[in-house]
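Excluded from the complex is one protein chain; the other protein chains are retained at their positions.
== subunit A ==
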Amino acid sequence: MNYLKEETLNALAAEYVVGTLRGKARLRYQKLMMQYQAVSDATAQWEQYLAGFNDTVEPVEPPKAVWEEIQRRLGHSASNDTSAQIVDFERAKRDRWRGLSMLSTAAALVLAVLLVVMQPAPVEDVSHIAVVNNADNTPLWVIEVSPSSMDVKVTDAFTAIADKDYELWMVPANGEAPISLGLMPEMGGDSRATPDILLDSSIAALAISLEAPGGSKTGAPTEVLYIAPILSV
């Protein structure tokens, strides 16, 4: 693939990190980063090369409100007048999630079991899988989790929407707010390190939301499209 010629890739990575890769070229590059390890490696390499520039910027203390807003958005703060509302809102969201995930579990379980039976034996160290189906029960993504990596494959049934991204979420079984696991690939597939949190926590389900490019800005899913149970294999 043209993009992956080492020289081209290196020049693109440099301009991406410097910030001069703009507009559609920048969005295309971000997609490539999700698809190809070599692209994300080249990016990280340039981030290190240019990191020395960051220290030339004189530190500036952010306003106090910045930290307060971060805590509010993460649901961490609990000591002001609005906290009661936030807690209620969080609880309502949780209950909705619990309902959603329970509803979808039965139907999706049958399908996922069928799919497991139909597929060749999984790679040895894969410990969990999830299949994300659309409303017609056609699989769009297959997710395989091993202790070290999480592989996502896009099926032919998936069609990307321009100017939208799909974000993957983990729905904790204890009813806490969903946690983002990053954007979903939209062609081919990708492999990422398994987040520790996925192995440590008890998971009710995975969910996919529709988001503006770059993913949710609020830390919570914008529009949940699909829910998939995560199953041990």
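Going forward, a contact is a pair of C-beta atoms (placed from the backbone, for glycine too) under 8 Å apart; a residue touches a chain by one contact, two chains touch by 3 or more; residues count from 1.
The rule is short, and it goes like this: contacts and distances are computed from a predicted model.
*Asks:* Can you pick, from "Xanthine dehydrogenase family protein subunit M", "Glutathione S-transferase", "Sigma-70 family RNA polymerase sigma factor" or "ABC transporter permease", the UniProt protein name of the chain not displayed?
*Replies:* "Sigma-70 family RNA polymerase sigma factor"
*Asks:* Per the definition of touch given earlier, which of A:Pro147, A:Gly188 or A:Gly214 contacts the omitted chain?
*Replies:* In the full complex, the listed residue that touches the missing chain is A:Gly214.
*Asks:* In the complete complex, the non-displayed chain touches which residues of subunit A?
*Replies:* On the side of subunit A, residues 10-11, 14-15, 17-20, 22-23, 26, 41, 44, 47-63, 65-67, 69-70, 73-74, 76, 179-180, 182, 192-193, 195-197, 200, 214, 217, 219 touch the unshown chain.
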